[in-house]
Structure formats: C-alpha cells, structure tokens
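The complex appears here minus one protein chain, its other protein chains still in place.
Let's turn to chain A:
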Amino acid sequence: MVMDAMTTTTYAAAARARGLHKVYGEGETRVLALDDVSVEFPRGEFAAIMGPSGSGKSTLMHCMAGLDSVTSGSATIGDVELVGMKDKQLTRLRRDRIGFIFQAFNLMPTLTAMENITLPGDIAGRKPDRDWLARVVDAVGLADRLKHRPGQLSGGQQQRVACARALAGKPEIIFADEPTGNLDSHAGAEVLALLGSCVRDFGQSVVMVTHDPVAAAHADRVVFLADGRIVDELRTPTADSVLDRMRRLDRVG
C-alpha cells in the first residue's frame, strides 16, 4: 500500500514542514527551538540535517516524526497532516509509516535481533513479508546474528539491526537522529553505507540528523540549521564542502 502511494502520487513529498514553530518553556526560560521552519523531504532522497549543537536539529526531527507537538505550523508525512492528531493516531502513524534510528538504545534488550527487527510489525499484528525481510537482513549483513540479543552485539551491529528494523516495515520515511554518534569511524561508515543503500537499493526516503560533515557527505542533500532556522542547503555534498559551510555558519553565528 505504501509502495502504491509512492508510485501513484510521485510528487507528494515523503515529509514536509510548513512554517513550523516550536517553543519550549515560558517567560524567562522560554526557548524558541524552531523558528518558522519550512522544509520538504522528497521521496527517494537521502537528506541530512546539519547545524551546531542546540540549533534545533533533534527538535525538527521529533516534530516532523510525530514524537513531539509543534507550537504552530504544519507537518505532514506523505499526505497526512500530523498537527492536531491524537496520541493514539500519532502512535499508529509512527508504527506504520515511519522508521526510527536513534543515537543509542535503539533495541529492546530482551528481544533477539530478529525479534527487534519485526517488532513494529508485531505490535501492529501484521504478518511479516518473508521475502522482503530476507532481503533486508541480507542487506544489513547480520544473517548469522539474528538470534543474538543486543547485549551480545557491538554498537555498530546494534545500529545495523536498528536500520533493518526501520526498513522492515517499508515506511514512508526513515528518521535517524545521529545514528553514528556513538560509533567509531569504521562502524559509522558501515551504517552510513547501509543508509545510503536504503535509498538507492530499496527506494527509501531517509532523513538523518548529524553534526559530522563526513556523515553528511553520504547524503544527497544537506539542510543547514542555525538558531532554529533553515539557513542554507547543499546538494551532492562532500565532506569538505559541508565543513566549509559549517565554518561559515559558525562565523555568522
């Protein structure tokens, strides 16, 4: 069904934000985390969100993924408006149409790798698509570790399991918040390659938050955030060009 939507409404973005505002706190402690952000993530794109610490990257991702409420503005996944949704609807939306990869603690420690991969589908009570699952498992290269529990896997392997989980449900879009933040460069590269192949081999849409220019260089497009505003954008980035933009941002900031 998701695939159908992809092919029929080719022009609808996977995720889109319009005039997004997010305010934390009140009075003296009031923080404007997102300030009129409008951004679009088309289907089949690997996008990166970059910016200095505290610039609102995580907040943007959380708001667009239905993990956090917005103060004003609009956020859509496919053609579904998130703003105004009830908790139950948001939960279903996250379960059925969004894949998540967090920086750490992505997996249920009590479940095996395989059980973790199928968890969202199991929660939904869906029958797993065996062929698809086999392809996904093959792509993350953990066929021999499926019976292991997270505690028995390395950090990189754990993140790859998280990628597989995000992929398994054929979501509209995958959100990854600093997925390589806790990994060494080698494991990080593996995970980034995997995210890239999600887009290129599986036709997924991926949005990745990072502050690492090398990571961002894997993306098709980089969106730059500073003080809760989108300040720049870069297509077909390289590590150098990203680093260059970041330096400029810092100087401006």
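We adopt the following convention: a contact is a pair of C-beta atoms (placed from the backbone, for glycine too) under 8 Å apart; a residue touches a chain by one contact, two chains touch by 3 or more; residues count from 1.
What we mean here is this: contacts and distances are computed from a predicted model.
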The complex's invisible chain, by UniProt name, from "ABC transporter permease", "Quinol oxidase subunit 3", "Phenylacetyl-CoA:acceptor oxidoreductase" or "Dissimilatory sulfite reductase subunit B": "ABC transporter permease"
Absent-chain contact - pick from A:Glu45, A:Asp68 or A:Glu190: A:Asp68
Hidden partner chain, touching residue among A:Val83, A:Leu119, A:Leu146 or A:Leu243: A:Leu119
On chain A, residues whose C-beta touches the chain left out of the figure: 62, 67-68, 87-88, 91-92, 94-96, 100, 102, 105-111, 119-120, 122-125, 165
